[in-house]
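Before we start, here is the structure in question, set down as structure tokens.
Every protein chain but one is kept in place in this view of the complex.
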Amino acid sequence: MFFHKQELQFKSTPDKPDAVYARKLQEVLGGQYGEISVAMQYAFQGWNMHLPGKYRDLVFGIGAEEFGHVEMLATMIAQLLEKAPLGITEDAVQSDPTVAAIIGGMDVQHAIVAGAGARPVDSNGNPWQGSYITSSGNLLADFTANANAEMQGRVQAARLYHMTDDSGVRDLLSFLLARDTMHQNQWLRAIEELKEEGMEKLPVPSNFPQKKEFTEVSYQYLNFSNGKHASEGSWASGPTPDGNGEFTYHDGPTTTAPMPPPTRPDARYYGTTDLPNTMEKIAGSVQDKLRRE
Amino acid sequence: MFFHKQELQFKSTPDKPDAVYARKLQEVLGGQYGEISVAMQYAFQGWNMHLPGKYRDLVFGIGAEEFGHVEMLATMIAQLLEKAPLGITEDAVQSDPTVAAIIGGMDVQHAIVAGAGARPVDSNGNPWQGSYITSSGNLLADFTANANAEMQGRVQAARLYHMTDDSGVRDLLSFLLARDTMHQNQWLRAIEELKEEGMEKLPVPSNFPQKKEFTEVSYQYLNFSNGKHASEGSWASGPTPDGNGEFTYHDGPTTTAPMPPPTRPDARYYGTTDLPNTMEKIAGSVQDKLRRE
Amino acid sequence: MFFHKQELQFKSTPDKPDAVYARKLQEVLGGQYGEISVAMQYAFQGWNMHLPGKYRDLVFGIGAEEFGHVEMLATMIAQLLEKAPLGITEDAVQSDPTVAAIIGGMDVQHAIVAGAGARPVDSNGNPWQGSYITSSGNLLADFTANANAEMQGRVQAARLYHMTDDSGVRDLLSFLLARDTMHQNQWLRAIEELKEEGMEKLPVPSNFPQKKEFTEVSYQYLNFSNGKHASEGSWASGPTPDGNGEFTYHDGPTTTAPMPPPTRPDARYYGTTDLPNTMEKIAGSVQDKLRRE
Amino acid sequence: MFFHKQELQFKSTPDKPDAVYARKLQEVLGGQYGEISVAMQYAFQGWNMHLPGKYRDLVFGIGAEEFGHVEMLATMIAQLLEKAPLGITEDAVQSDPTVAAIIGGMDVQHAIVAGAGARPVDSNGNPWQGSYITSSGNLLADFTANANAEMQGRVQAARLYHMTDDSGVRDLLSFLLARDTMHQNQWLRAIEELKEEGMEKLPVPSNFPQKKEFTEVSYQYLNFSNGKHASEGSWASGPTPDGNGEFTYHDGPTTTAPMPPPTRPDARYYGTTDLPNTMEKIAGSVQDKLRRE
Amino acid sequence: MFFHKQELQFKSTPDKPDAVYARKLQEVLGGQYGEISVAMQYAFQGWNMHLPGKYRDLVFGIGAEEFGHVEMLATMIAQLLEKAPLGITEDAVQSDPTVAAIIGGMDVQHAIVAGAGARPVDSNGNPWQGSYITSSGNLLADFTANANAEMQGRVQAARLYHMTDDSGVRDLLSFLLARDTMHQNQWLRAIEELKEEGMEKLPVPSNFPQKKEFTEVSYQYLNFSNGKHASEGSWASGPTPDGNGEFTYHDGPTTTAPMPPPTRPDARYYGTTDLPNTMEKIAGSVQDKLRRE
Partner (left out) sequence: MFFHKQELQFKSTPDKPDAVYARKLQEVLGGQYGEISVAMQYAFQGWNMHLPGKYRDLVFGIGAEEFGHVEMLATMIAQLLEKAPLGITEDAVQSDPTVAAIIGGMDVQHAIVAGAGARPVDSNGNPWQGSYITSSGNLLADFTANANAEMQGRVQAARLYHMTDDSGVRDLLSFLLARDTMHQNQWLRAIEELKEEGMEKLPVPSNFPQKKEFTEVSYQYLNFSNGKHASEGSWASGPTPDGNGEFTYHDGPTTTAPMPPPTRPDARYYGTTDLPNTMEKIAGSVQDKLRRE
């Protein structure tokens, strides 16, 4: 169950309205790596988890915080939109470049659809979607997804910080940046703990039977481009992070196979084949098949 | 530039057709973590990269390989569909449970739209989309995204391995599993190399000025759920992976702020407010505004 | 802020696993009218609201409950999937129609992507999306949207009730049906209260200046189909619900206007016009324009 | 069948082109609550209806009118785009703020894709989609959906009215606002008629057997937020609109249940569990299972 | 304006219900090349057209017919669903393979969402979307799009014909196949007429000034794969269809250019560059910039 409290985790009030910035801030609310994504991702990981205890408490404990971050951003966006222009005509645009710039830069659905309110969309107006989240049940994979989400989110928050000089907005971003710092650290630490406890190992999934893997190519760097510098990296020689092998470097593939011949599905799919030609000679069974049906 | 060679990196031929499995295999071709995703992700990372040399050669070198993996899977799927049923009627279903099961389990667009061919969709028929990929320009974040993609992809390939006993399909999966092993190891190694070389550090982005972050909460675990076990993890005490702090554990938020008052946008947005009531007394300017317009 | 409690509002455990039903239940979790939709809809209405007090408390109070309903359904789905088949091969299908039916009827991404877990998608695997929700700021309109959402949701829950005889699933549905009963009643009551208090009236928005509306057609039923029976309804004569007019019935439009002539945009859009012909005679300025550029 | 007549229901010609406004007007053509949505919604309700007569004639009669509204808006948009700028370069932008504002504010696909023509998208360029419409077969639910659609649409048209002073555009909007007034009234009246005739009652669906509902909570207001004012509303005490009960107010849930234990699906899903640890001691059957396969 | 008549263009009644086939038929109703697509495509081409007369009358004349085809298919689908199973439980599945196959093969949203009604989706349940249609304003391009749509649609209808032996369904498909025959012929004829009248020529758009095109490569076949047989086609030598050139064949590109150096955007985007290293030496301006801000 979730309980709502009509307080925010941090002050979320801009110095002054700014409809253009409101649009930009939608990215960290409803974008691929916005707060809705992490809130839903951690919640689904909790609901799908296969063991009780500290890992499940961890995803639940943070997931609920992230729903509160969605709220802080939505509240901020509504305030940034409070003076959003509405009765603008082309004449106004012609005489006032600032107004024109606001019309051009704002999310027009903020005005037309939401009446100066926040929306569950990204900064280009694409609706948030369930395909942004990751919950596979394998915690080493999923916590890596989480670490990435927090990294991408913090990069975006940092960029947004430099796109405004509103001290109210910057205060909120400085708080979110700090929480992203925490959450990056925490997922990276949890990944280590999973490995230390022997719950999961590299490569993911580690208990897939190695003999079923085509191990000849498990540690080969195969260069399918013509740049030579990748051979200089530690991914091209030396021990592998999973502790099971040694990297080797190869220019191009080490295995090849001929392409299988084209498929010949049922003639009633009406795909193009060279059978029609052949069939004229053999008074073909395909036409018969069609004729009979 | 890309050059195509009419050979495959590995044998990709099933023992026998299986239209139901063809649908399942679409997941690792056109799903969120399928081969189209990694091919496009690495390519865009290359095109957007801000430095020449080994890291760019790395994403180009592997990206091109992944396009070839798309090809192997598409070729396999077309062959699995070669005998896909078409002329099925309800009578046939009634008398033959196997045929019924195929109709139920296959992707019907494989038949109706593609004429027994592969499609750029996932195993539920959702079209592949550009929002699956990640390319932020920050390599520590992006390589973490890449490591996650290879982990999720390998988990899915492992599950698919157990869903068939076709030795041709299993051979292809065992090859892809091996390459996923390599790519997981390589991205994890590249992440370390970025840090060793001082190119990037934790937290991402590491050169955001720390004094602009609300550092009081940068290393606090704030528990917004009522499970207590998260306090047992190494993410709740001890040094943080970024080397800059010490984790502390807190039950609930350490900061709070009152909700800002509701916004009062222009009356011509026709949002519901209590102004109409008030206005009756003050012979209101809002109605005047509407009247004048 | 949201706080999570590791308890459910109601028992959510099936008698036995049923992977096919798990897919169906996704509709009321992640479909157009599923619990994610109402949870997010009420939350955004709260964040965008323009007045404090009982209406805002109402949307917050129920919104948080709905997030808990998402949790009950996700938990139920994970349990329904607990024995989801995985190692199925075509041979198994042939000999066991029940297994075949499960493969055919289940959401294959439940297995391949989520590892026997719930997903933020509908019963056809379409990801939940932000465009499902409604938050316009006009409470009479939005509460009508809410009433509709609860009605559609209750119809779907009722249908799902008849699709299983698992008493654990039915218990959960009987609880959700009861809450939908409450929420329908409550939104309908809140609509009346808005009108009684003079906050909003019909038609929505009621304070749009009536003289700016083309009132001649404001209460005309215009029949654009050839069925005559619509004239028998109380929407074709008598007083209108907004109290401002009388319905009248008309066969077809009461106003018409000629189509405006085709547009003639800049020739450099390369749209097809009859200008090229004309221009050969007048040694046209359009080609000149292109030539100069 | 549908027959087209090359006339419009109302004059649809702007005073002068305005590419920025053309983009905004797309919302009521191809947005969630635009004319395509209502046209398709009413048509599908007609095709899916389970009874002949006045209700079916009603949805057909209005649905066809709405297709004509799509046409009026598309025609208007094409004319607003007639002088859409095309040959703009950065120099022009620098010297002419008005031109810059147009570039910034217009839908660039209007120019690049449609060659100064209308498109089936909303004001942010999101394509119209089938998931916007509602047709459940239950007319009390569906007519409530219709009333909501007309309300949201009229709110948007009213906002758009204030965003232009072009008298041609305002004339068209004043006509559409009047028709929305009619359609709101009519759906609300039809809802009453359904109830008066005993076709449907509240709650929807009313013929679901009440004894199968968990009636203890059917009329309880459960407050999951900490605002107290919702208790003041008539949804917290007094008779319910469906006539079957009395509202009661409760702070928080009146029922709770423990969370079920985590699920333990097949080990070959490779989800993280604590089994690996246990298994080291018991020389586990899971590894055996994998080994045998 | 559109007027609806409660008659169909052709008989649309199945011999008997078939919920599995109802799902398949959704493809030609709401798929990429279904009837909604052609109806909307021709309508938008009419609204966006830049010349009056026969071409505009043509797209309007056929567009309206296609809306009627949507209706015939929706009507058919509703009837095919009339006996759609609903009260199925796992026991029923186990004992009756036919029922199991129906559950597996049908669109579950037909039951849960639409209550045994048609939906604006394709055969995999993907909602129809506005991005399926094409209306560029250039009629030679758009009529080619139309010819393709009718071809793809007829291929799908032909495949669907073989997937049923219901004579009622087959009758409807035989009618739609005939109309697709007509419409293919007509668009191909209209393309010729456009060229005969000098309205448009090849290549599209033909009035783009040829001197602005890099004509060296305008008629070169450049082979980027290693198959040699494409050189045998008439697209590799001989005159070109546009009458302006001669095809030539080349193995690989005839032009190349070095890749431009990586971009170096503002440091505050936090992309990874080698500047940090350099900067340690030069006490860098980037850090200064950040520090000052």
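By written order: A, B, C, D and E. Residues from 1 in each chain.
The rule we apply is simple: a residue touches a chain if its C-beta (ideal position, glycine included) is under 8 Å from a C-beta of that chain, and two chains touch if they have at least 3 such contacts.
Keep in mind that this is a model prediction, so the values were computed, not measured.
K.L.:
For the full complex, which residue in C:Phe2, C:Trp187 or C:Tyr269 touches the chain that was left out?
P.N.:
Selected residue, touching the omitted chain: C:Tyr269.
K.L.:
Of the listed residues D:Lys5, D:Lys83, D:Lys228 or D:Arg264, which contacts the missing chain in the full complex?
P.N.:
Only one listed residue reaches the unshown chain, and that is D:Lys5.
K.L.:
Return the single residue from B:Gln6, B:Ser167, B:Ser237 or B:Thr256 that touches the missing chain.
P.N.:
Of the candidates B:Gln6, B:Ser167, B:Ser237 or B:Thr256, B:Gln6 is in touch with the missing chain.
K.L.:
For subunit E, which residues lie in contact with the unshown chain of the complex?
P.N.:
Counting over the whole complex, subunit E touches the hidden chain at residues 6-13, 32, 52-58, 60-65, 68, 75, 78-79, 81-84, 86-87, 111, 115-117, 126, 129, 131-132, 134, 136, 138, 140-141, 144-145, 147-148, 151-152, 154-156, 158, 161, 170-171, 174-175, 177-182, 184-186, 188-190, 192-193, 202-205, 208, 212-225, 227-235, 240-242, 245, 247, 253, 255-260, 263-266, 268-271, 293.
K.L.:
Name, in rising order, the residues on subunit C that touch the hidden chain in the full complex.
P.N.:
Against the left-out chain, subunit C lists 155, 158-159, 162, 268-270, 293.
K.L.:
What subunit D residues would touch the chain not displayed?
P.N.:
1-6, 48-52, 55-56, 86-91, 93-94, 97, 100-101, 103-105, 107-109, 111-113, 115, 121, 124-127, 136-140, 194, 197-200, 205, 207-209
Quick note on the criterion: only the chains that are shown with their structure count from here on.
K.L.:
Name, by label, each chain that touches both members of the pair subunit B and subunit D.
P.N.:
Of all the chains present, those in contact with both subunit B and subunit D are A, C, E.
K.L.:
With a Cα-based fit, what is the angle in degrees between subunit C and its identical partner subunit E, given to the nearest 5?
P.N.:
To bring subunit C onto subunit E, one rotates by 120 degrees.
K.L.:
Counting only Cα atoms for the centres, state how far subunit A is from subunit D in Å.
P.N.:
Computed from C-alpha means, the inter-chain centre distance equals 26 Å.
K.L.:
Enumerate the residues of subunit A that touch no fewer than two other chains.
P.N.:
1-9, 48, 52, 55-57, 60-61, 63-64, 68, 75, 78, 86-87, 111, 113, 115-117, 121, 126-127, 129, 131, 136-138, 140, 155, 158, 205, 208, 268-270, 293
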